[in-house]
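Only a single protein chain was left out; the remaining protein chains are all shown in position.
So, subunit A:
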Amino acid sequence: MSDLNTAMIEKYRNSFLKEVEANVEEGDWVKMCMQCGVCSGSCPLGPHWEHPPQEIFMMIRAGKRDEVLQSDAMWMCTSCYNCIVRCPRELPITHIMHGLAHYAKRLGLAPKNQPTAKFAQLFWDNLVKSGRVNELKLGLSLYFMNGFGEGIKTSLKMKNIGLGMVKTKRMNPMEILGGHGVKDKSGLQKILNKAREIEEAKAQGA
């Protein structure tokens, strides 16, 4: 992971913008931002961002590589798409935020204990295992994830909600034994592996 980071620093030396354009999903849009601030003003998580989208785009152009990639800002995106429909330049802001988050994670720079980063990874791991999300296992791994320190209170509350869901048959305790999944698991794995392989090859060669 950090090898990739070093390689990328070498390769793009002085241009974080170029690095973003080449490696971040929809990153080639960043240069189109005219800094009007509509996205930041529209975002429901606005008050909680360390750096709202407009600021992130400015920082990318100013070459603030570490500050951007180590920030927990892009993990604050709820994917509500409010910014996208309002941006006068039609930047795919939501996707850029997700792309930056993913890239930071790949380079090993994402903040270690960012809860959404952890949850997002758990979600992915959960779904690739069987091809369909197992909500119970996801809930339990979440419980485990928050099972330390200050997270414990949250997870206990979650458990009560889980009980309500079981009562209304919207959660099945038996899912722990396996649960839903696709039949062609090996086909799905092959698809995902190939997709990863193509993406890796592009990153190395870009």
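Miscellaneous remarks
By definition in this document, contacts are C-beta pairs under 8 Å (C-beta built on N, C-alpha and C of every residue); 3 or more make two chains touch, one makes a residue touch a chain; residues count from 1.
We take it that contacts and distances are computed from a predicted model.
Selecting from "Cysteine desulfurase", "Heterodisulfide reductase subunit B", "Sugar ABC transporter permease" or "Tryptophan synthase beta chain", the unshown chain of this assembly corresponds to "Heterodisulfide reductase subunit B" (UniProt protein name).
Contact residues of subunit A toward the unshown chain are 25, 44-45, 48, 76, 78-82, 84-86, 94, 98-99, 101-102, 105-106, 110, 115-121, 123-125, 127-128, 131-133, 135, 142, 154, 157-158, 160-161, 164-165, 167-172, 175, 180, 182-184, 187-188, 190-196, 198-199.
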